[in-house]
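Heads up, one of the protein chains got dropped from this complex, but the rest are sitting where they should.
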Amino acid sequence: MVIVIQCKDQVGLVAAITGVLAKAAINIVSMREHVDTVDNRFFVRIVAEGASNADILQQQFQAVLPQNADIKVNPIPEKKIIVFVTKEYHCLSDILIRNHFKTLGATVQCVIGNHATLQDICERFDIPFYLVPHEDKDKGVFENEMLDIVKRNEADYLVLAKFMRILSPQFIKKFPIRVINIHHSFLPAFIGANPYRQAFERGVKLIGATAHFVTDDLDEGPIIAQQIIPVNHSFTASDMVKAGKEIETAVLAKALQLVLNDKVFVYRNKTVVFE
Amino acid sequence: MVIVIQCKDQVGLVAAITGVLAKAAINIVSMREHVDTVDNRFFVRIVAEGASNADILQQQFQAVLPQNADIKVNPIPEKKIIVFVTKEYHCLSDILIRNHFKTLGATVQCVIGNHATLQDICERFDIPFYLVPHEDKDKGVFENEMLDIVKRNEADYLVLAKFMRILSPQFIKKFPIRVINIHHSFLPAFIGANPYRQAFERGVKLIGATAHFVTDDLDEGPIIAQQIIPVNHSFTASDMVKAGKEIETAVLAKALQLVLNDKVFVYRNKTVVFE
Amino acid sequence: MVIVIQCKDQVGLVAAITGVLAKAAINIVSMREHVDTVDNRFFVRIVAEGASNADILQQQFQAVLPQNADIKVNPIPEKKIIVFVTKEYHCLSDILIRNHFKTLGATVQCVIGNHATLQDICERFDIPFYLVPHEDKDKGVFENEMLDIVKRNEADYLVLAKFMRILSPQFIKKFPIRVINIHHSFLPAFIGANPYRQAFERGVKLIGATAHFVTDDLDEGPIIAQQIIPVNHSFTASDMVKAGKEIETAVLAKALQLVLNDKVFVYRNKTVVFE
Partner (left out) sequence: MVIVIQCKDQVGLVAAITGVLAKAAINIVSMREHVDTVDNRFFVRIVAEGASNADILQQQFQAVLPQNADIKVNPIPEKKIIVFVTKEYHCLSDILIRNHFKTLGATVQCVIGNHATLQDICERFDIPFYLVPHEDKDKGVFENEMLDIVKRNEADYLVLAKFMRILSPQFIKKFPIRVINIHHSFLPAFIGANPYRQAFERGVKLIGATAHFVTDDLDEGPIIAQQIIPVNHSFTASDMVKAGKEIETAVLAKALQLVLNDKVFVYRNKTVVFE
C-alpha cells in the first residue's frame, strides 16, 4: 500500500497521519518525508503493509489534515501512457521493450508520431501507432488531431520521447503535470534547438539530458531527473548527438520509473523526488 | 534538534514517536525512516524545530518504545576524534584542513603516528602529534602505548587515516562501532595488502575506496561509503596508487561527514545511511 | 580507413608506420598509441583518410615491423555476432534494437537460447532463434549442438548476454578472444553465482557489472569495460538485481561498441582500450 500526501505544513502532521495508520494496525515499511521550510509545504510518501479500505483511510486522513491536502491512497498502480515521437528510435524503443516485458510500471496505450518512421517498431510490439503529420497544417489543427487520439485513449501521462514539435500552451494546459519531456541537454544550459551543436561550439567536457514536466514555458518546467556523460575534444557534434542518445534514454527511463511509482511531487516549479 | 532511534519494529512506532513530538509542539523538518523487514528492525532520524528538554523527551520516547530501543536525543553535536596515521599525508591533511576551518563536524584531539613523517603537518595546525613506533616491540606493547594516549584524550571515534598496521581484535573490541578505516579498494575486491598492485595485475577499469567500521574481522566491518574512479591501460600500478589517493580522501571525508552527523546506523554487519 | 597494430616494442615503430602512410599520401586523422614498458609491447590504432589498397599497405607495414606483428588494415567493418541467452531479456533486447536500427556496428546472425523464453522477441525482429535445451543432456552434447549452429552461422564474436550456463574450456578454446560475457558484478568482487545476494549480504554501497572476454578460467578473462551504480540500505536483494540489469545492459553495449570498432587489444590477461 502506497500513500502520498502533499499539504501546508503544521506541527503534528506526521503524528496525525501515522496515528491513522497505527489505529488501522497498518505497519509502515518505509517512509520519506520532506518539509520545504521556505514555502511551508509538507510532503510524505509511505509504503505500508496491512489490509485496509483505501476510501476509508482517505477520509480518515482528510479529517486530520489541513484543508486542500492532496492525498492519494493507493494511487493507480498501473498507469497508462501515450508516447509522442518524431523519428528518433532510442527512447521509444526502450519504452516499448520495458512495456513488452511488463517492467515499465505502466501500459503504453498508443504512440503518436508526426512522421511514419517509427510505425514499424510499434507494430512489431503490437502497439497502435497513429500518424499525425504536422506539415501543411495549422498548429491548432495538428494539435486537435492529436487531442482526438488522446481522448479516445485514456492516459495518465503523455510522454514526449524525442517529439520534435513544440506543443502550444493551450495543449499543455489540458494536461497539467501530466506531460513529460526529455530535453537533450543539461538544463538550463543550451535551452532551445540544437543543444549538441551549441555544446560542441562551446567545447564543454560534459553533456547531459534532462527529463521534466512540460509547462507553457518552453524547457522551463519542473525537473524530474538529470544525468551527464563526459565528452572531449575528439567528439564531433555528431558524436555528441550519439552519446547524448544513450543518456537521453537512461534519463527518460529513470524519470518514468520515478513518476509512475508516485515518487515525484510537484510544487511551484520544482519537484520533490523520493528516490 | 536531531533524534535518532533504532529498535525492534512493531506497528505504530512512527505514530508513537511523532506523537511525543506533536505534544511538545515540536515541528518535524525532515524525517528518514527505514524498516528492515527481514530482520524486523526499525530506524528513524528526525530533524526537528522547537525548544524542548532533551532528557524529558528521551524519557517520553522510552515510555512508548520497545525495551532496549537505542534512542539518542540531540547526540553530541561536536564529536571528538583521534586520527591514526603512518606516512601518507592525503587523508590526514584533508581532515586537518576541515578541522582548522571548523567544517569537519568534529574536533581533532590529537594524531597518533607510528612514523614521524606527519608530525610537521600536525604542528603547523597546532594539533598534538604522538609518535608511537611499532618496531622492535610486541604488538601488545605497541597497542598499549596507543591506548594510553587514547585514554588521556577523550574521543568519540578513532579514525584510521591510512594507518598501515593491523590492530588486534583486543584493541578493536574496546571501541565497538567507533573505529573508522579507509580501505584502498572497492571492497570486497582486493582484500588485504597491496590492492592497487592486484588491481593493476587484473587489468580492472575502475578502482575504488571503501570507508568502513572496523571489526575484528579484517576489512569485513560494516561499509559506510564507497566510491570509484575509472582507470585504463595507461595507468601503471603507481598511477593507480596516485588516483586512489584522491578517491580515498573523498570517501573518508564523506564517511566522516555521515557518521559525525549521526546519519549512520549499524546493525548486524551492515549500515543504514540516511544521506 | 582504420589500422590497428600490436607488436614487440622497439625504437622507430611509429616513424616506420607513419612513414608508410606519408608515402602513400594518407592523412592521419587520429592516432592512439600505447607502449607497455613492463611487457615491452606496442599498440597503435590509426584512423586515416585517403584512398589506398589495403593489401599493399599491409605488406608495406609488415616489411618495416617486427616479425609476428599483428597488423590489421581495415578490419572487417561490419562484424557478425551470435548471441547466447537464457531467460533475461534486457541485454538481448538492447542488442536487438541496435541491430534493427543499424547502430550496433554488427549484424546479429542468430540467437541461441537454452530456454524458449526469448524466442518471441527474436521473432519480432526477424532474427533466427535456436532453442538448445541443456537439460537431461551431457554438457558435451549440449555444446556440440550449439557448435553446429555456430558453424552454420558465420560469426566474428559470440556474445553471452546473460547466458547462465558455464561453457567448457574445450568450447571456449575454439574461439580465443572471441567470446564476450557480461558478468553481474564488479569483478573481481563477488566471483561466481548469485553476486547480488552476496552484495546484499555484505552491505555494499555500489554494485557493478563487468564485460570481459571469456577464457577457460571462469570470470577471469581480460576485462573490457566496467561500470557501477550506487545502492543503499533500502535496496532488497531483488532491487539490486533490478538495478544491476540497467548497468549490465549499459556495460555490455559499451563493450560491444568498443570491440566491434576495433578499439580493444588483448595481451596477457589484460586489454588496451582506445576509447
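Of note:
Letters A, B and C name the chains as they come in the text, with residue numbers starting at 1 for each one.
By our rule, a contact is a pair of C-beta atoms (placed from the backbone, for glycine too) under 8 Å apart; a residue touches a chain by one contact, two chains touch by 3 or more.
Because the structure is predicted, anything quoted here is derived from the model rather than measured.
Within the complete assembly, A:225 is the residue of A:132, A:167, A:180 or A:225 that touches the hidden chain. Note that of B:93, B:107, B:194 or B:269, the residue touching the chain absent from this view is B:93. In the full complex, chain A touches the hidden chain at residues 34, 36, 186-190, 202-206, 208, 222-228, 232-234, 269-273, 275.
The set of chain C residues touching the chain not shown comprises 9-16, 18-19, 21-22, 25-35, 37, 50.
One chain is missing from the display, and on chain B it is touched by residues 30, 89, 93-94, 97, 100-101, 121, 124-125, 234, 246, 250, 253.
Everything below uses one rule, namely that only the chains that are shown with their structure count from here on.
Homomeric contact chain B/chain C: same residue numbering on both sides for over half of the interface positions.
Centre-to-centre separation of chain A and chain B, using mean CA positions: 38 Å.
Annotation: 40 Å between the Cα-based centres of chain B and chain C. Counting only residues that touch two or more partner chains, chain C has 234.
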